[in-house]
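Report on one structure; see the data block that follows.
Of the protein chains in this complex, one is absent; all others appear in place.
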Amino acid sequence: MASSPRTGKVTTQDRIRSLLGQYGIGIVLVIMMIVIAIMEPRFMTPGNIINVATQISINGLLCYGLCLCITTGGIDLTVGAQLALTSCIIGQTMTNMGWPAFLSILAGVGVATVFGFIDGVLIAKFNMFPFVVTLSMQLVIRGLSQVITGGRAVMLTNDWFTGIYSNKFLGIPMPIIIFIVVTIIMYLMLHWTKFGRYIFAVGGNVNAAIAAGVSRFWVIVGVYTISGVLAGLASMIYTSKTGSAQSNIGIGYETDAIAAAVLGGTSFAGGIATIPGCVLGIFIIGLIYNGMNMIGVSSYYQSIVKGLIIIGAVMLDMVMNRNKH
Amino acid sequence: MSEQTRDYILECKGISKAFGGTQALKDVQLHVRPGEVHALLGENGAGKSTLMKIVIGLYHQDSGTMVFDGKPYQARGPVDAINSGISMIHQELNPEPHLTIAESIFLKREDHTGIFLNKRKQNERTQKILDDFGFPYPADTLIRNLKLADVQMVEIIRAVSTNAKMIIMDEPTSSLDEQETQHLFRVIRDLKAKGVAIIYISHRMAEIYEICDSVSVFRDGEFIGTSALKDVTNDDLIAMMVGRRVKNQFPKVECPIGDVVFKAEHLSGDGFEDISFEVHAGEILGFSGLVGSGRSETMRAIFGMDPIKSGTMYLNGQVFNRKNPGDSIRQGVCMVNEDRKGFGLCLHRSIRENTSLPSLPERQKGLLINQAREKKEVEEVSKTLLLKAASIEHTAYSLSGGNQQKVVIAKWVMAAPKLLIMDEPTRGVDVGAKAEIYSLMSRFAAEGMAIIMVSSELPEIMGMSDRVLVYHEGRISGEYSRKDIVSGEVTQEVILSSAFGVA
Partner (left out) sequence: MRKSIVMKVLGAVMAMSLVFSAVVIADETEAGAEVSYEADVNGDGKIVVGYISKNFTDPFHAPINARAEEYFDQAVEDGIIDEWTGLLDGETDPNKQIDRAADCIAKECDIVIFLPAEAEASDPALVQMADAGILVIEVNSKSASCDEKSIAYVGSDDVQAGNMLAQWVVDNCPDGGKFIHCNGVLGNSAQIQRTEGMHEIMDEHPEFEMVGDFDTKWDGNLAADAASDAISKYGDELVAIICDNDGMSSAAQKMCNDSGREDIICIGVDGVEVPMQMVKDGSLKATILQDGVGQINGAIEIVEALVNGESFDPAPVIPFVLITADNVDDYM
């Protein structure tokens, strides 16, 4: 307890401490920004800030899906493969079958959604371990994307579609708009709806959740389906960005998404997560890439730096939280 | 007593401990003699558990000193404490379900032959200890195949088998029935005769008078006093604990009994058979019986957590069907589970979220939760239940046991049930909070709610129930009315007899 149980008053000091505890990782972000800005003055230009915000959208969407799954005590390892499958479906239907862009996106995201739903059903209905289910489904999904394209890359020439990445709305690139809209929806869903509360309850104590009338089945199916939708949307941005649909993309993308979620305070024990925390985690991961590119860290060292920053940030966060035993 | 002249085995002086801004212990002391059973009394949050955790080295005091067995003492952790001669049996049992009894008893001090475990020798040693205790299971039985009471017994045997000079027992009887409790008391008397000191933490006054020699009382992190039990009355102790006199321990309010709310006909399921009863609006129906006699099993099945094999239920005259707890809650049947941490709370979520969880569907505005309204209503119900918390945004984890139980009750009150099933509603709750929970029950009944109370504590069953049903081996073996209990025609002995199936 951070305040006196007798008076019942919450002091300003308590508020600051709880804010620090909740979003202490924000300090890490600020420190990173200052360090990068000192080493490379061009980092803080509006152009580069928009640039970073645009780049993080793909990992951002994946991170939200993983955050939900991890919060229920699970994990979704399919997101990288989902990127490939949705990309291949969009490419195949739009370029090779001449579907309208909108319909292709609907098909691609739809299939990703269905696979998310299947993951959820396997986990919730048959009580299989999320790790095992998604590890196996990931193989199925990537295999399917290879079957669809025969391993070949398909080019996307539809201007409307490639504009999803490059177009601007009121001067803001579309990926940022998509990311902001999704962030708001996710924030409202997790923190303002009963479904969000049920996610926390199932992750926090599944027996208590069931005893309080929560349907474990629909919560689990729900989060994996949402993870599928988000992976599909991320794939739409990815495909539009590279202009190419192929089955070998997205390998290892779950790593960055998990790292962002964990940096944002998502607990692997389940039941604890916040969307604002995830946003901070997403920005930190994005800044690691952008910052290293800006400073000019050699490619041979980038991977090491990334790993060390993640460990350091999580440790710092734990130190700052230590008083709240 | 002859020990009066002897030195203390444990002396704690001037112990203080703060967590963040909360002063959990303020300059407290404790003096325990060898061979005595020393009760620690106090409401939840009074500081008893914190002091014990300092003694076994789980926490470090901010100031103060301890002397154990004539030497300055400071444990670095539980293993260190055990090596010094202090064992503790925790209230929250933490059994490793996959271990055998022998493995559990010899955990962290296994028998070795070279680097290999000597299982045969370990089992033989364990078997001998078990036989000494008259514990009727082989040493290689898996813990998960034992009843909760037997797991408790294994914990006690483990503590005893470390050759401790002092054993701390934190609510050791909370999951034991009368017979098992008596068995435990025999064990305690044996230990006493061997000169082992026992620190006995319990909220059950009758037990304390039966087994303890002296008592130390704590309140709000302060030491209030120590005295021999023969010198103090029950009322004195309660006054010391709560700082005031509790006028009526069972504030039962007589209110008109209305129509039948819930009716069960010939229910059978796992652990109970052919159960029929009805409960009316405004009525508190008590379910007594031994632990494991099928009371909780019946209630879990009614609430939809377990299946029912046969039988019919009616709610307000309509057939009551439920596939899961969600169905029950929607129709107005709610249940306070006996296992607070297992089925009651998400400990790391806030009081607000825990309280509103079952009733969220009613607190929506469009797609979203009306958080302002939610906050207001949770604050109101917390106030009604006299919940002691700095803020409803704090985690349930930060509350004491009694206040956690109030959160569990609060969440069902928010759901406005027609029938509220309360399984062991005051387990692990201190005297002051118990009285508060009883008066809440009276109030809910007066508002027309039907209440089923399952309890192993006869005084509360007899003090609060309008009618008492007694279970014996999965069947109802007796029914008694309040009138007969109040008139003294039905005594504790009568109810116990039906619980043991001898009536």
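Order of writing sets the labels: A and B. Residues in every chain begin at 1.
The rule is short, and it goes like this: contacts are C-beta pairs under 8 Å (C-beta built on N, C-alpha and C of every residue); 3 or more make two chains touch, one makes a residue touch a chain.
Owing to the predicted nature of the structure, the values given are computational and were not obtained by experimental measurement.
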Neighbouring displayed chains - absent chain, whole complex: A
Selected residue (touches chain absent from view) among A:F115, A:Y238 or A:F283: A:Y238
Which of A:T86, A:Q138, A:N205 or A:N290 contacts the chain that the document leaves out: A:N290
Contacting the left-out chain in the complete assembly, out of A:Q146, A:T193, A:N207 or A:S267: A:Q146
Residue touching the undisplayed chain, where the options are A:V109, A:V154 or A:I284: A:V154
Absent-chain interface as seen on chain A, which is shown: 40, 42, 45, 47-48, 51, 54-55, 58, 142, 146, 149-155, 157, 162, 165-166, 238, 241-244, 246-249, 289-290, 293-294, 296, 298-303
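Here, only the chains that are shown with their structure count from here on.
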Geometric centre distance via CA averages, chain B-chain A, whole Å: 43
Chain A-facing residues of chain B, complex: 19-22, 303, 305, 324-330, 335, 337, 341-349, 353, 356-358, 360-361, 364, 367-369, 371, 388-391, 394, 398, 411
List of chain A residues in touch with chain B within their complex: 1-5, 8-10, 14, 188, 192-194, 197-198, 200-201, 204-205, 207-215, 267, 271-272, 323-325
